[in-house]
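Removed from the display is one protein chain of the complex; every other protein chain stays in position.
The first chain written gets the first letter, and so on, giving A, B and C; residue counts start at 1 in each chain.
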Amino acid sequence: MSGNTFGSVFKITTWGESHGPAVGVVVDGCPPRLPLNEVMIQTMLERRRPGRSSASTGRNEPDKALILSGVFDGVTTGTPIMIMIHNRDADPRSYDHLADVYRPGHGDITYKAKYGIRDWRGGGRASARETAGRVAAGAVARELLQREHIGVWAYTIALGGVMAHERNLAVMDNNPYYCPDEQAAAAMEKRVQEIKKQGDSVGGVVEILVRGVPKGLGEPVFDKLDADLAKALMSIGAVKGIEIGSGFQVPARLGSQNNDPITPEGFLSNHAGGILAGISNGDEILMRVAVKPIPSIRIEQQTIDTAGRPRTISIQGRHDIAAIPRINVVCESMVNLVLADHLLRHRRIQ
Amino acid sequence: MSGNTFGSVFKITTWGESHGPAVGVVVDGCPPRLPLNEVMIQTMLERRRPGRSSASTGRNEPDKALILSGVFDGVTTGTPIMIMIHNRDADPRSYDHLADVYRPGHGDITYKAKYGIRDWRGGGRASARETAGRVAAGAVARELLQREHIGVWAYTIALGGVMAHERNLAVMDNNPYYCPDEQAAAAMEKRVQEIKKQGDSVGGVVEILVRGVPKGLGEPVFDKLDADLAKALMSIGAVKGIEIGSGFQVPARLGSQNNDPITPEGFLSNHAGGILAGISNGDEILMRVAVKPIPSIRIEQQTIDTAGRPRTISIQGRHDIAAIPRINVVCESMVNLVLADHLLRHRRIQ
Amino acid sequence: MSGNTFGSVFKITTWGESHGPAVGVVVDGCPPRLPLNEVMIQTMLERRRPGRSSASTGRNEPDKALILSGVFDGVTTGTPIMIMIHNRDADPRSYDHLADVYRPGHGDITYKAKYGIRDWRGGGRASARETAGRVAAGAVARELLQREHIGVWAYTIALGGVMAHERNLAVMDNNPYYCPDEQAAAAMEKRVQEIKKQGDSVGGVVEILVRGVPKGLGEPVFDKLDADLAKALMSIGAVKGIEIGSGFQVPARLGSQNNDPITPEGFLSNHAGGILAGISNGDEILMRVAVKPIPSIRIEQQTIDTAGRPRTISIQGRHDIAAIPRINVVCESMVNLVLADHLLRHRRIQ
Partner (left out) sequence: MSGNTFGSVFKITTWGESHGPAVGVVVDGCPPRLPLNEVMIQTMLERRRPGRSSASTGRNEPDKALILSGVFDGVTTGTPIMIMIHNRDADPRSYDHLADVYRPGHGDITYKAKYGIRDWRGGGRASARETAGRVAAGAVARELLQREHIGVWAYTIALGGVMAHERNLAVMDNNPYYCPDEQAAAAMEKRVQEIKKQGDSVGGVVEILVRGVPKGLGEPVFDKLDADLAKALMSIGAVKGIEIGSGFQVPARLGSQNNDPITPEGFLSNHAGGILAGISNGDEILMRVAVKPIPSIRIEQQTIDTAGRPRTISIQGRHDIAAIPRINVVCESMVNLVLADHLLRHRRIQ
């Protein structure tokens, strides 16, 4: 009802504000006897931490995950798993000047409209810091998926106008942008540094690939696997578009081009992106999301204060230039969560 | 859990198969004392019926809506509203030849994988006929929205490669494609007739515009207004991509171009598409969905039978050439449902 | 949210008013490939029909169940099962005199307070007729339970002050009160006839016994098996009290008397009623519910009209003298539904 919970069987609830004492997540519905420890979670959180690329210049949080419940003797017990991450580098006073002004492109103005109050310290609940809880939960889901031999990859295929032309997943971990095209990665780095100097920010495209999904996941009619994936990905702050399989190519195609012929050995193409009528068909699942530029920029912008008077604003301080590459693991985590949930949902009919 | 229910306060559950005795919907959570009668529902169902354009050549159903509960003396009572639509023109025997073969691009193969059984008569539950229930429910939601002065329009901006260049909403009801560009509409009709002769089908793009949404609708973090809209639209069978505001344009934009400046009179642009941090900002909401070509085509395709042996298939009979224009009112209905739900959800904090 | 849905995996939504065209239920989440037909449902509905005992003098409905979806070739398909029961003997005009008066002990006054409108024809949605949908759904659940060798019995152990002293389940179907004590059954019949002459009504106690429940059903912490059973039974209109195992005997017992000793062969007693910490322990589940007298009586009562003025009322017409024995199958159905739901919920961790 209040939007802080995701999933129906493998269910998570995140809590916490950017500059409160901590952020965290309760993972409920995880099956018992799954190996789990803080290192597994930390590994995923590391991919969300700033500092790997020039695009990330944000605050430096150790992001140390603490498991406070639901694990006994190194395995899950079937009870809620509470994972907490302290906010160490929180510096609420550095946001004092934002207390009475709305930043363009941010939720400042809409939170105030909705709740009549807003925690203006670093975006409060609307901060991307909330996604630390998602990533921690996604790491739990990942353990479940790995047991079923399902793998998820989220890599950058466009950033600041630079496109990746290859899909060499083997190299994606070798560059700070999780880009499967090394030449493109180098060009992205160059582009980001230019933009940084200008005090501006850039957007990009993340592609998500899933391998090993068994046939039969997804619930018609409304909780189609692609519908739940779309919601999961669109719930990430910076995402403005989603496509599955051939996506926005399909409007220009004919049925005879777009259908995937079926043979005894499997499908001959994958325009569907691995999902038919909302249910996985056993093929690879392929999605792309459009990521908007970070709205916090040094360049001066027109806005209003909380009393409705015109103001200009130039946002200084620690801000990323692009949501990519930190957003990649968030995308991957959300996909992990959807798949874990549908895996468990499907068991009711087995 | 089983995916047949949508919404959390204004909640609908559709039921029924394409060639069973009837399809329908239970609308639960509609406020009491809202005027409602069968004519209001019929009006919307008419827009879903085949026969208006050359693209629609499907079976001819009267689609007569019956309200069986929840309404007393012409107004809602606050109890569940059951709306039933009989399947009159159902001819299950005409599908006998599909009992043991999987149609490419359809859910035949995935339903069988999921449930171990499938109602092969016209797609069963996976048939677009299920959306009659959505449209009936959307008509109820529409009454609620109109009381709040919220309007939703779903119009065609691309079909079979023909693009609309104008957005003249005044003319959209004058052509069978709900296209806001009359020249484009004529070209679409021509294109559809060509494709029809070839035994093929086409895709397109539907744009959805919402006016009058108050500030403050949408629930952070997971049930963002755009996340719920994305799920709602992606749950429609033929939809493969969704974008909000600048959508897939944002990856190529700079932050300084993409932020919408705020003035005392409102926003100076609307790249956000009317939603900031998942909450409506009072501006127009604008979305576009990519609609795939109808998978049922006369052109011969490669497939397998239920025993896994190779087969070819040429789908004869009554099939649309494009999901557009019949899908438009389904898109509009889903948006109606999301907005009605969030309107009521928001009341808890008022 | 609106209270018309029960269950989380095996989920039902009832709809319909006492004197509308029909009542019914959507059963969602039933596993596929379960044999189901209208006869199975009818068998249970028969036990809810009036006319078997002197206690039931209500309207005579054929209560013919129609399955409109979710079943194909005699088995469930995994899609929603819609079951409809027409209201044939509805005579709304006979309730005209109740349009402007509140019946004591009924929901007339509270429905008006809640919704600002009420369907006064025979209680509308608050009528016990709504339970026809529950019984139809319970019959579906029963098929699932029988496959797992789980049996549920709901029998009368008190009526109008007459107590059953035996628990001979073999005879319960031989008397109209589903009483497991034949002598008591005869005394109940006598008592009911006396009360009927006086224009009054009586209450009683129904006991529910479940055999064959495997260990492990029930979800701590809030959805304990006994908590869900309590809600299920308390949601039946006339029920005012519930106890499990030793129930209201436990306050007077010592721990050493109340604990059930455990041996390698099982528990030596069953004060727990088959549930420990909210999870089934493999023993029989035993509950009792207190059923209030039917509030509609011929004896004159003090009340007010819808304008708030004092009135007296004597309710004529077709009314039961006791909710028992018709309520028994409703109790059984609700227990069936809870067990079916928890059976399926438990599968996620298997």
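Please note the rule applied: contacts are C-beta pairs under 8 Å (C-beta built on N, C-alpha and C of every residue); 3 or more make two chains touch, one makes a residue touch a chain.
Please read all numbers here as calculations on a predicted model, not as lab measurements.
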- Task: Quick one: jot down which shown chains the absent chain touches.
- Result: A, B, C
- Listed residues A:Met82, A:Ala227 or A:Ile327, member touching the removed chain: A:Met82
- Query: In the full complex, which of C:Ala158, C:Met172, C:Val210 or C:Ile285 touches the chain missing from this view?
  - Reply: C:Ala158
- Task: Sort through C:Gly151, C:Gly212, C:Pro295 or C:Gly317 and give me the one touching the missing partner chain.
- Result: C:Pro295
- Selected residue (touches chain absent from view) among C:Asp63, C:Glu143, C:Glu219 or C:Glu332: C:Glu219
- Query: For chain A, which residues lie in contact with the unshown chain of the complex?
  - Reply: 1-2, 4-5, 8-9, 11, 13-17, 20-24, 26, 28-29, 32-33, 66, 68-70, 72, 75, 77-82, 84, 114-119, 124-125
- Positions on chain C where the hidden chain makes contact: 1-6, 8-9, 14, 102, 104-107, 109-111, 113-115, 125-126, 130, 158-159, 161, 195, 200-205, 215-224, 226-235, 237, 240-264, 268, 272-273, 275-282, 290-297, 299, 301-304, 308-310, 345-346, 348-349
- At which residues does chain B meet the chain that is not included here? 1, 9, 29, 31-32, 78-79, 220, 344-345, 347-350
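By definition in this document, only the chains that are shown with their structure count from here on.
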- When you take the mean of every protein CA atom shown, which chain's own CA mean is nearest to it? B
- Note on the structure: Between the Cα centroids of chain A and chain C the separation in whole angstrom comes to 47
- Among all residues of chain A, those touching at least two other chains are 1, 9, 220, 345, 348-349
